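The complex is shown incomplete by one protein chain, all other protein chains being positioned as in the whole.
Read from first to last, the chains carry the letters A and B; within each, the first residue is number 1.
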Amino acid sequence: MKRAIRDMTIADRVLLVMLLALSLTGIFIVREAVPLTAEVIVEVDGRAVFTAPLDADKNVLLDSIHGKIGIEIKDRMVRINEAHCPNRLCMKEGWVSQGVIVCLPNKVVVFVGGRGNRLNKELDAVTG
Amino acid sequence: MPLQDKYRIAVLSAYALVLHGFEAILPMPIPWLRLGLANIITVVALLLYGFRTAMTVTLIRIILASMFTGTFLGPAFMLSLGGGVASTLAVGSVHALSQGLFGPVGLSLIGSFFHNAAQLALAYLLFIQRIEAVLLISPVIFLIGTSTGAVNGLIADLLLKNIRKPVPDKV
Partner (left out) sequence: MSRRRRQPALFCFMLCSIFAMLFFLLPACSSNRPQTYQKSRALMDTFITITVAAGSGKEADNALETAFAVIEGFGKRIDFFSGDSELSRINSNAGIAGIRVSADTFDLIEKALYVADRSGGAFDPTIGPVVRLWDFHKKTRPSDTDIKRGLALVGYKQVVLDKQRSTVFLKKKGMLLDLGGIAKGYAADLAAESLKAGGIASGIVAIAGDIRAFGLRPDGTPWNIGIKNPRQERAGDEIIGSIRLSNRAVSTAGDYERYFIEDGRRYHHILDPSTGYPAGQCRSVSIITEKGVFTDGFDNAVFVLGPQKGMQLIREINRDFEMDGIIIDADGSVSETDRIKGTIKNEKSH
């Protein structure tokens, strides 16, 4: 084995180092650059009570401040289809494919596409 | 085809099949992790008898192995075939073009790289179709592939040295 290692050509060694470096840096790069699998996270009063992948259709009923709240996932979109708060603004939001749906009276926040997902990559926040 | 060539191909294919089968029954910490031991034979065949022999041995190995395991023309077979053909093609052309720049280790590395690249591409096109999942896993696969590729190359080098030695050390 020692002899085999010694007999590696320079090109062999260079190629080995190059491939190792490429795959090692690649691990870090994709972790930074590639968005994690799109998720739906439902928080009630700051606590995550439900997490599911965005690409599996699902219908759930969760406990919130004012009774149950219904979350529907379909075709990579999410909506609130049941709520028992006075104005039901969250239901009027309709289908959301990315961003958040908020139900203030129920303190429910539905993150569509992961928690840190931004509407716009260049903007850190929006006023208005 | 001279009889001698047929004989060589048969023997090499048999070796490759044994390694392929041995690898299949070897328990692995991660199910999709493969050592790619059969690629040792591909490299050895290429360096001893040329590209055509290497390709024939690879094809025979993949087709026969899939028949033994009952996966012929199934998804696993497609991946195996794509990876094997791509890596043999790549190793053959690099060997022909670089004129001895790469030794067995370098060729084995190239083989493993193209084997993985082709399988990832095929997996994306045929099965997963989620580019982020493929991108996320590919550097890890390449890292493992590079390590196993290097070890396989060293083994191939040792094999070649023993085969080429006119007078064996021990008999």
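Basically, a residue touches a chain if its C-beta (ideal position, glycine included) is under 8 Å from a C-beta of that chain, and two chains touch if they have at least 3 such contacts.
Keep in mind the model is a prediction, meaning the values are calculated, not measured.
Remark: the residues of chain A touching the chain excluded from display are 7, 9-11, 14-15, 17-18, 21-22, 25, 28-29, 32, 43, 45-46, 86-87, 89, 100, 102-104, 107-109, 111, 115-116, 118, 120, 122-128.
Here is the rule we use: only the chains that are shown with their structure count from here on.
The residues of chain A lying in touch with chain B in their complex are 1, 3-5, 7-9, 11-12, 15-16, 19-20, 22-27, 29-31, 34-37.
Put simply, chain B touches chain A in their complex at residues 98, 100-106, 109-110, 113, 130, 132-133, 135-136, 138-140, 142-143, 145-146, 149-150, 153-155, 157-158, 161.
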